[in-house]
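The complex is shown incomplete by one protein chain, all other protein chains being positioned as in the whole.
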Amino acid sequence: MKLGFVGLGQMGFGMAANLIKAGHELSVYNRTAEKAAKLVALGARLSPTPADAARGAEAVVTMVADDKALEAVVFGPSGFLSTLPHGAVHVSASTISVAIAEKLTEAHHSASQYFVAAPVFGRPDAAAAAKLYVAAAGAPEALARVQPIFAAIGQRTFLLSDQPSAANLVKLSSNFLIASVIESLGEAVALVAKGGIEPEAYIELLTSTLFGAPVYKTYGGLIAEQKFSPPGFAAILGQKDVRLVLEAAETLNVPLPLASLLRDRFLALLAQPGGAALDWSAISTLARRDSGQ
Amino acid sequence: MKLGFVGLGQMGFGMAANLIKAGHELSVYNRTAEKAAKLVALGARLSPTPADAARGAEAVVTMVADDKALEAVVFGPSGFLSTLPHGAVHVSASTISVAIAEKLTEAHHSASQYFVAAPVFGRPDAAAAAKLYVAAAGAPEALARVQPIFAAIGQRTFLLSDQPSAANLVKLSSNFLIASVIESLGEAVALVAKGGIEPEAYIELLTSTLFGAPVYKTYGGLIAEQKFSPPGFAAILGQKDVRLVLEAAETLNVPLPLASLLRDRFLALLAQPGGAALDWSAISTLARRDSGQ
Amino acid sequence: MKLGFVGLGQMGFGMAANLIKAGHELSVYNRTAEKAAKLVALGARLSPTPADAARGAEAVVTMVADDKALEAVVFGPSGFLSTLPHGAVHVSASTISVAIAEKLTEAHHSASQYFVAAPVFGRPDAAAAAKLYVAAAGAPEALARVQPIFAAIGQRTFLLSDQPSAANLVKLSSNFLIASVIESLGEAVALVAKGGIEPEAYIELLTSTLFGAPVYKTYGGLIAEQKFSPPGFAAILGQKDVRLVLEAAETLNVPLPLASLLRDRFLALLAQPGGAALDWSAISTLARRDSGQ
Partner (left out) sequence: MKLGFVGLGQMGFGMAANLIKAGHELSVYNRTAEKAAKLVALGARLSPTPADAARGAEAVVTMVADDKALEAVVFGPSGFLSTLPHGAVHVSASTISVAIAEKLTEAHHSASQYFVAAPVFGRPDAAAAAKLYVAAAGAPEALARVQPIFAAIGQRTFLLSDQPSAANLVKLSSNFLIASVIESLGEAVALVAKGGIEPEAYIELLTSTLFGAPVYKTYGGLIAEQKFSPPGFAAILGQKDVRLVLEAAETLNVPLPLASLLRDRFLALLAQPGGAALDWSAISTLARRDSGQ
């Protein structure tokens, strides 16, 4: 396919590279052009603007930091809303709000284009290895058309709904689930540590028995070692995602007391000097501090 | 070894059978004697009282319902505190409170006996298959002596501390972690379901990606299907364990806001007609109800 | 003073009438002009637009429903940002967000005007009787200039800060305090009622002893009688104010667990058919429902 690709961060770079490897023709755009050089070496064309990257494309994939960045590349002065051809598809792979997904759905529809939300599950290494999981939602004909994109970047695609924002809701909710694991481990470790048990031995026991999932191993390890820097995922981003979950829930009138607890934890962490830049698992330190340890 | 075994419920029966298979000599006691018949066929001796089961034993293993049942078989009129030989070991495999573990440690010490806490991880099928995990704590010489018991009932033993109650704290905390998973899934499903996503598809996505652990598969499935009866683990028992976690935490001055949330969820479930007898994962219905679904 | 007045709801009408009685010259604007007729009879001039009401005024007072309404009358096509004279003061008496107060401070400053936030405490009868309390914040010279306005509408003015939004923060926080009283009474009544005590007798005891403040009498009475319709202050507005408190707190990185609990309560109420239109004290029904009553 002839594709535009916007956003060459840690995740986007690997995804774009896999699209090229799969034989697609890519025009890439990134705020800082250097990152694109290696892709150009693989055969990509460097676009000076998002608008240019989307011109003549069957689809444009975006993988940018947040709502604001996404609004800029779509609606901004050099955004691609005006250049993406009729009938072409905007595939948004970022973790964004439900509200912006709804806004984009409408805007692309008005421009006779399609919007597909396709947030991905996996870290940069999975992106590089084309092992992402894709949670996609949008109009069936659009989903069908961009299936080759999903095939090139991921190991499995879940088709969730014909309403694009549903996929964003699922992605946000899964980040809420991860943060919940962190909070529960933080409280459990605060308790057993004050009871005289070594956190490392405790996490070893948990992850060898009932809690063998990677999420427990990853975060259990960080919490036991109290190693929160450099961040794998910064607290400020964790706080943002919890906020987006709560906003989506508020729109739907869904009370989420555990998410509310997480919100308060993240704010307490952000209120500490340097807290925003720590790994989001650093909210676990609050349960320990509250217990006087 | 010459062993007493007290408590032949779903878990205890399998454990006792495996001890016999491993060549140990067992005197078994159960409140209702019929359950013991099959073990007698395997070679066990039926004891009329806990006191009798412990007489002359190197160790007595207890696997009973709760603190109260354990107090009865140890301190009651036909309890074994007075008959367990000097130097012999009481191995408690039940999920009990930290407070009762501390009381037993002292009582057995005063009687020149040992108390080892060895709560187990696993369900009845794991007990039958000798695949339990054992979290043990107690005096090193006592732990060494009962090692053959652990070897016969489980696939791996974790030695946690020389203070027996530490093992009970670990066991209780892990039940807290499971309940936390249930609550987080309950809230997430309430959110995405109100957003138009099928719970089954959502759970399938989660457990195929980041949340592959059995605990997510088991409880995610129950929550998606809303199948809470018959219970695998009744809400009334879940509430009891959360209470024991909170009591242990209170003694140590450890605030646990997520456990407090769970406490309130379980009480709300118990306040409903029939709620106590549902599976503990039925607390997930409360997030859905609160969202008007 | 020559004044504009925008927003003639239950509160605004009384305030405007008192300003006329105090001898000020008023140009009034309301979305629905009928409401203004009685004020015209008292000597007010009816303005067709907010812009017109502010033309030539020394100050314009706004008493509108929410942020959106306020933005419309200031920034909209017929808003008064362009007509309020240099050096004149916009006095905002509404309960609005901290964010919009900051936006208005900047916009009026850029237009060589002043912005004073002066939210009021009291209900419509207090507004009619000129018995409001005024919590004012803004540039000292502006506060000094509008002092006659405060004198005409209220019984006491508190000067809080030279930063206008501080007054809005105070007003929002006091609504949080009222909602906290409602929640605490809701839980207490759920408890004692299930313990066999008549809610009416309980509230009578509380308000005769330690809790004699009007807020306990008003809401205690509504909760005991379970009389939530017609609303004195609708749940949808309570939810909005709790949201504004949480948003202000989030900007400042201040965790507010009790406000988070209130947020969840209001969403649960709004999720019920008809819940949004009940009095905000109807969140108290949730504690009772959760206890199975």
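In this document, chain identifiers A, B and C correspond to the written order of the chains, with residue numbering beginning at 1 in each.
To be clear about the criterion, a contact is a pair of C-beta atoms (placed from the backbone, for glycine too) under 8 Å apart; a residue touches a chain by one contact, two chains touch by 3 or more.
Being a predicted model, the structure only gives us computed values, none of them experimental.
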| item | value |
| --- | --- |
| Touched by the hidden chain, restricted to displayed chains | A, B, C |
| Touch criterion as defined above, residue of C:V28, C:L84, C:I100 or C:L256 at the omitted chain | C:L256 |
| Sole residue of C:I178, C:I236 or C:A277 that reaches the chain not shown, by the stated touch rule | C:I178 |
| Where the unshown chain meets chain C, residue by residue | 98, 121-122, 133, 135, 156, 158, 160-161, 163, 165-166, 169-170, 173-174, 176-178, 180-181, 183-185, 187-188, 190-192, 194-197, 201-202, 204-206, 208-216, 245, 248-249, 252-259, 261, 287, 290-292 |
| Touch list for chain B against the chain that is not drawn | 243, 249-250, 253-257, 260-261, 263-265, 267-268, 270-271 |
| Chain A, residues in touch with the chain not shown (by the definition above) | 257, 264, 267-268, 271-273, 290-292 |
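The rule we apply is simple: only the chains that are shown with their structure count from here on.
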| item | value |
| --- | --- |
| Topology of the chain contact graph, where touching chains are joined (line, ring, star, complete, other) | complete |
| Between chain C and chain A, distance of the C-alpha-averaged centres to the nearest whole Å | 39 |
| Interface hub residues of chain A, defined as touching at least two other chains | 249, 253-257, 261 |
